[in-house]
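Reviewing the structure listed below.
Right after this comes chain A.
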Amino acid sequence: MTANLMKNEVVAARGVKLAFGAVKALDGVDLVIRAGECVGLVGHNGAGKSTIVNVINGGLSPQEGVVSYGGETSGHGIATARASGVRCVFQELSLCPNLTVNENVRIMHPDLKGWNWRSRALELVKKQLQEIFPGHGIDCDSTVDDLSIAERQMVEIAISFAGFVVPPKLVILDEPTSSLDAGLAAQMMAYIRRFVADGGAVLLISHILGEILSTADRIVVMKDGRVVADRLASEMNARSLVEAMGNVVREQEYQRSGIARSSSPVLSMPPRRGRGLAFEAYRGEIVGLAGLGGHGQTETLLDLYLSRNGNWWPTPRDELAFVAGDRSLNGTFPLWSILKNLTIASLQELSSRTFIDNARENRLGLGWKNRIEIRTPDLENRILSLSGGNQQKVLFARALATTARTVLMDDPMRGVDVGTKQEVYEILRSEAASGRSFIWYSTEMDEIRLCDRVYVFREGAIVAELAGEAVTEKNVLAASFSAGEAA
Partner candidate 1 sequence: DTAGKKIALSNNYAGNSWRQAMLTSWDKITKDAVAKGVVAAADPFTTAENQATEQAAQIQNLILQGYDAIVVNAASPTALNGAIKEACDAGITVVSFDGIVTEPCAWRIAVDFKAMGESQIEYLAKKLPKGGNLLEIRGLAGVSVDDEIHAGIQAGVQKNPQFKIVGSVNGDWAQDVAQRAVAGILPSLPEIAAVVTQGGDGYGAAQAFAAAKRPTPTFVMGNREDELVWWKQQKDKNGYETMSVSIAPGVSTLAFWVAQQILDGKEVKKDLVVPFLRIDQDNLEANLAKTQKGGVANVEYSLEDAQKVISAAK
Partner candidate 2 sequence: MNGHRLLLAKPWIWSFAATASVWIITVLFTGGASSVGLSQAALTFAAFSVIVGIGQMFVITLGPGNIDLSVPATMTLSGTLALKLMDVQDSMILVGLILSILLGAIIGLGNYALIKILKIPPIIATLSMSFIVQSTAIWTNRGLRIKPPETLASFTTSSLLGIPHVAIVALILSAFAWLLLEKTIYGRWISAIGQSTFAARMAGIPVDGTRLVTYMLCAVLASVCGYLLASFSGGAALNMGAEYLLMSIAVVVIGGTAVAGGNSNIPGIWGASLFMFLVVSMLNTYGFGAGFRLILTGLLIIAVILVAGGRRSTR
């Protein structure tokens, strides 16, 4: 029986410990993944999920404990892991942006050799994309640079699942759906089920608990570098999962402020490209931008921001602040400490007589560290030492720390854990109550429902405006598809 179990075991990590300086990222983790199962891995930001993935994947060596592949403990490293059929889709996109899709296949599949590898690679990825995301419409001859974030994520997923000589035994997905909209995410989950049914194994990391509950066979909960729960998915529900992660479950209350509109909007924009509705936002309002991913929401935010922010001269009083969704592209400054990353947008308020007041800067930083719980022993640490979700929190704090009257948010909750999300929602509400406006682009329906008013985007233009009780999933979806598409 045990022998049989060992045989089925694809990867096992036992007693793994790993520390980055003072931070104990992993503190004795046991994680076993067997063939034919999908393991869901959840936990707060900085719990150590990405770190255990990197250990399994061979990228990091554990300081204590062992990792075995298929029962074999000999050897550790990227090559061993790959030879044992372990593939990984990382939290941050990791394709080569300057190469075409099939050239990326060549990079990810070292065994794809010989003449004519181009067409074989193309065939492979096309087939796999079709299988996971039917009707995807991605041009596999194009350079990755030319693809949208969602398309890149899809390509990366497809490449990882593609089996060239032998299919992969274990595919690790670290927040694979963070850039995918609901439809694509559903296709992805359906494929995971099929893959698992065929005997493959999947380790799925996500902050979207619904996904985990519906897709995983078994759920592992991590907290502060330790596994605190390891149970069958059928035994858990959203509430027990959240409790296992250490958060108190709060009821989602949809109480809209319903403020009386002041006479003039704080922000407005005529219809984009002369089509659709005009955009307006009023004081103290949370305005949602909804619709399918890639229909011009980010562009609208960028237009709003760039048109009101001088490129030549410092804006005397910041009108707008921006929270990036794509951290590595337009969010973090990788060489800097967490503190500097946090305060960069508020320097004018922090300086007296042209010099930056370091004491005030520290105070501001500490205040926000506590307020949204940035998990780090020291704000002087480099920003990249934070987990993905915690980096996102810093970006949040950067915008909220400014005196800007309006905050633009470009899907900022990607990869933020449930507990923090709740806290951030809380902060948003109180800030809105004190008169700040928020323009919030989100791909998550739960968040859209928190907004006072919602603009729905389609093909680069605003096609509908929903307010108050009309903000429902059904209405948003209906407006997102044109009349012809709507079923």
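Keep in mind how these were chosen: all candidates are chains of the complex that A comes from, given by their letters.
In the analysis below, contacts are C-beta pairs under 8 Å (C-beta built on N, C-alpha and C of every residue); 3 or more make two chains touch, one makes a residue touch a chain; residues count from 1.
Remember, it's a predicted structure, so these values are computed and weren't measured experimentally.
J.: Check each candidate in turn (1 or 2) and state which touches chain A within the complex.
T.: Candidate touching the shown chain: 2.
J.: If we count contacts the way the header does, which residues on chain A are in touch with candidate 2 in the complex?
T.: The contact residues of chain A facing candidate 2 are 305-306, 309-315, 318, 320-322, 324, 329-336, 340, 344-345, 347-348, 351, 354-356, 382, 384-385, 398, 402.
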